[in-house]
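The structure under discussion is supplied below as structure tokens; questions concerning it will follow.
Only one protein chain is missing from this complex, and each of the others stays in its spot.
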Amino acid sequence: MKNDIFFRKLQSSFFFLVMLVLSLMVFLPLICILYYVISRGIKAINLDFFTQIPSHVGDSGGGVLNAIMGSFYMVFLSIIIAVPWGLSAGIFLYDAPDDSRFAYLLRLSVDIIQSIPSIVIGIVAYVWFVMPMQKFSALSGSFALAIMMLPMIVRSTEETLRLIPKTLKEASLALGVPHYTTLFKIMIPSGVSGILTGGALSIGRVVGETAPLIFTAFGSPYLVHNILKPMDALPLLIYNCAMSPYESWHTLAWGASLILIFFTLCINLLIKIIVKKWEVVL
Amino acid sequence: MSNKILDIKNLNAFYQNHQILHDVTLNFFSNKATAIMGPSGCGKTTFIRCINRMHELDPKAKVTGEIILHNQNTLDMDSILVRRKIGMVFQRANPFPTMSIYDNVLAGYKLNGIKKSRDEKDEIVQDSLEKAGLWHEVKDFLHRKGTLLSGGQQQRLCIARSLAMKTEILLLDEPTSALDPYATANIEELIEELKKDVTIIIVTHNMSQAARVTDYTAFLYEGKLIEFGETEKLFTVPKHKMTEEYLAGRFG
Partner (left out) sequence: MLGEKTLKIFVFISAASVLLLLFVFASTLLWKSLPSIRVFGYKFLTGTTWDPISESFSALPFLVGTLVTSFLALLISFPFSLAIGVVLGEYFNTGVWSYFFRSLIELLAGIPSVVYGFWGLSFLVPRVRDLQVKFGVMPYGVGIFTSALVLAIMIIPFSALMLREMIYLVPKKYKEAALALGATRFEMIWKVALPYARSGIFAGFMLALGRAMGETMAVTMVIGNSNDFPRSIFSPGNTMSSLVANEFAEVSDNFYLSTIIQVALLLFLVTIFINIISKYITRKLSVRSSL
């Protein structure tokens, strides 16, 4: 009997040890990736990296300004498309009665859209924009990214609104404020931290996306400011440079990876700040 | 008797198939305070929510009968206009968390898109806060968030928010049930003052509160109006046996 207890305790400790070791093993790839990105990327990073466009094949140096600007333009544009759209669809879901079939279908659609592989979104954006316009454009890329952002914004809006006490809505209605005005002027501002967090998360989701941009924004070695023209983006540049045989372009790709990861980290930090600073005390 | 302001005839309220109020008929008199009393779940909240058309917010709810304000049946009016005339204060204070004290008082104007000059706004804010007995406590930090105030202060801020809309009638749903005795006393004193400007309908659980601050009392039981009359009479010589039992604390 005593032995039995001893054995079971040993087994329990052993289990804990195995679990701990296995879980700590995920740090190996993380450290390895970060080591690669940082040690190689840091070599690319200098003033030129942020102010120049990529140099010609074979020449060393050059920068990724075109991709940084392109990512900025496209993400910005996709926010402009997806946020008002997703926000109001989220309001609709919050507002719909529990037994609404329309709301049920909408929730299902949002789930489905969220699970569409990004490459498929890229294909459809190609069919919708690139084929009729007969050219690649940043606009088509932004639209693809906007579709990817949409579900997250809809969901976070709905969930955030549900957490706000109903009494707030009633207080506004009791002042004779119409229904939708109440939703937009009282409920949305009260949930601003949750909604912004959802927005930031969705930016984090799309900023590193390559697949939807390959056949839409396509990429461009030049600094482009016209959204109807092909445009580069950081993940696209990483892909194109990484698949090229040139060592100098590989260096650029590592550098771009480094700033992309840095940017993702900044977004995570931003989310934590938003939650702290913008939290509306109810 | 003073003049009627609100005349309620055969009010029935439903939620889905369930009838909550049965044929309630009574009057409210201007510049008087009326208590709505009765055991929990008897329909007090539903009753006052019918008066400012909040009950029908839920699509499953229905109201029939007449609620006549200035010769007009409010049930036929635009619910939004009714709500601007009849203010409401809730069980739990609910100042808008995104707004300052100043903006909370003006919320009805801001949210309804009614423009006012700076001077007019200042005047409304000061006037409403004075009437709500809050001015001296908050006049030096009007631009702080309303949610930073104490519970009693928040409740008075909500009263000021309703008063700012120049409402004629103020509905209060157990306004002191979440407050400490000191803040409760403050609100009770305030009600006495408020009667100069508005008609008060207050739901309360607290019999001594009803006795202290109201002129009339309505006693509801299971959605039916059992007895209505001057508070003093109703408390001293109740006509109905059920009222007597309730007042004696035998149920509720």
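Letters are used for the chains, namely A and B, taken in the order the chains are written, and counting of residues starts over at 1 for each.
As a convention for this text, a contact is a pair of C-beta atoms (placed from the backbone, for glycine too) under 8 Å apart; a residue touches a chain by one contact, two chains touch by 3 or more.
In this text, all values refer to a predicted model and were calculated from it rather than measured experimentally.
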Problem set entry | Neighbouring displayed chains - absent chain, whole complex | A
For this session: Sort through A:V75, A:I238 or A:I274 and give me the one touching the missing partner chain.
Result: A:I238
Exercise. Touching the left-out chain: which of A:I147, A:L173, A:I195 or A:M231?
Worked result: A:I147
For this session: Could you list which residues of chain A touch the chain missing from the display?
Result: 8-9, 11-12, 14-16, 18-23, 25-27, 29-30, 32-33, 36-37, 84-89, 91-93, 95, 102, 105-106, 109-120, 123-124, 126-128, 147, 150, 154, 178-181, 183-185, 204, 207-211, 214-215, 235, 238-239, 242-243, 253-254, 257, 260-261, 264-265, 267-268
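One rule holds for everything that comes next: only the chains that are shown with their structure count from here on.
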For this session: Quick one: report the Å distance separating chain A from chain B, using the average Cα coordinate of each chain.
Result: 48
Seminar exercise, completed: Seen from chain B, its contact residues with chain A in the complex are 52, 54, 57, 59, 80-85, 87-88, 90, 92, 94-98, 107-108, 110-113, 145, 147-148, 158, 161-162, 165
Exercise. Once bound in the complex, which stretches of chain A touch chain B?
Worked result: 97, 165, 167-168, 170-178, 181-182, 185-186, 189-190, 192, 280-282
